[in-house]
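As you look at this complex, bear in mind that one protein chain is not there, while each of the others sits in place.
Our next item is chain A:
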Amino acid sequence: MNLRRLWAVVLKELRQMRRDRITLAMIVGIPVMQLVLFGYAINLNVRGLAAGIADQANTAGSRAAVMDLLATGVVAPVVETRTPDELVALLRRGEISVGIAVPPDFEQRKAQGREAVQVMVDGSDTSVQGAAAQLAQMPLDGSARLREAPLASTPPAAPIDVVAFYNPERRSAVNIVPGLIGVILTMTMVLFTGVSIVRERERGNMELLIATPLSRTELMVGKVLPFIAIGLVQTTVILALGLWLFTVPVRGSVLDVYLAAGLLILANLTLGLMISTKAQSQFQAMQMTFFVFLPSILLSGFMFPFAGMPQVVRWLAEVLPLTHFLRLIRGIMLRGAGLAEMWIDVAALLAFTAVMMGAAILRFHKRLD
């Protein structure tokens, strides 16, 4: 590898990027927008859900229990009905989102430690379901138990223990932001290099490039290097905003955060290169990027807990760089772990990078046919 030729490619890429105003804006724009969207939208507590109440017990204890639920502000009472059946009807018509039913034998159930209050939820709206799940976390008099109605698709809530209760939809920004570093880097990095080679082919530059002594490795590495810096800038933007807007903790070392981000950046950039050698047009490259992006979001553990997935899907997820990065970054930022302790995920990302880079170089020929 000739360093001067490599530098020529890096410099060319940087100069081209500098003139590309929209891409420049996106480098900072995408992280800011995503962070604000995900951070606030998902963090937003659902409040004031329309609730119907059927207190069939109507004892001092049951009234107190209902008042406790209302006091959370998550639900606001709109109607009182006599029977749970009427609540179900109202739910179906969409007039209420939550139904709270207190059976006639409330006191008895409470004494026996059985579910004493039933919360019925409009399961068709996951955010409502999530809100109800939060309600279900509330201890009533320390002994009451709630059960979600069959309308909800989630299984009945466990006996209430706030710490043990884990709900994917209700993660706070603290959990979202570290993952968001990974999601944003996956989205932007793959796309940067994903279009890079096809673009030069489309514009006709490739015929010039392959007629020069520039080697394939110099070209490929030269195309990756400038974007590592861009990726680290994005990481910084997300970290800074996360700290400032959501006071997201960084319990481990900041250096480890950057190292982990660097590993993901490399993995994604080389994946993009691989895509670029395969795609025939920039449009195809974007489609392929999206093809990788969706499973990354869905399977990596960013949206849904990894543990709940079928074995096959888990294997698939292990191939995705984002999966490993999420383990690393959550470990470092939230649990204060060190990179060395999670060497398996580090190795996985390095291996992915090596395979993709190797494949991209091998797939690329200095020929037109």
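Quick notes
The working rule: a contact is a pair of C-beta atoms (placed from the backbone, for glycine too) under 8 Å apart; a residue touches a chain by one contact, two chains touch by 3 or more; residues count from 1.
Throughout what follows, contacts and distances are computed from a predicted model.
According to UniProt, the chain absent from the figure is "ABC-2 type transport system ATP-binding protein", selected among "Pyridine nucleotide-disulfide oxidoreductase", "Carbon-monoxide dehydrogenase small subunit", "ABC-2 type transport system ATP-binding protein" or "Acetone carboxylase gamma subunit". In the complete assembly, the contact with the undisplayed chain comes from A:Gln16, out of A:Gln16, A:Thr83, A:Gln108 or A:Gln287. Checked against the hidden chain, the listed residues A:Asn58, A:Thr83, A:Gln112 or A:Thr212 yield one contact partner: A:Thr212.
For chain A, the residues touching the chain absent from view are 2, 4-5, 7-9, 11-12, 15-16, 19-20, 203-208, 210-214, 366-369.
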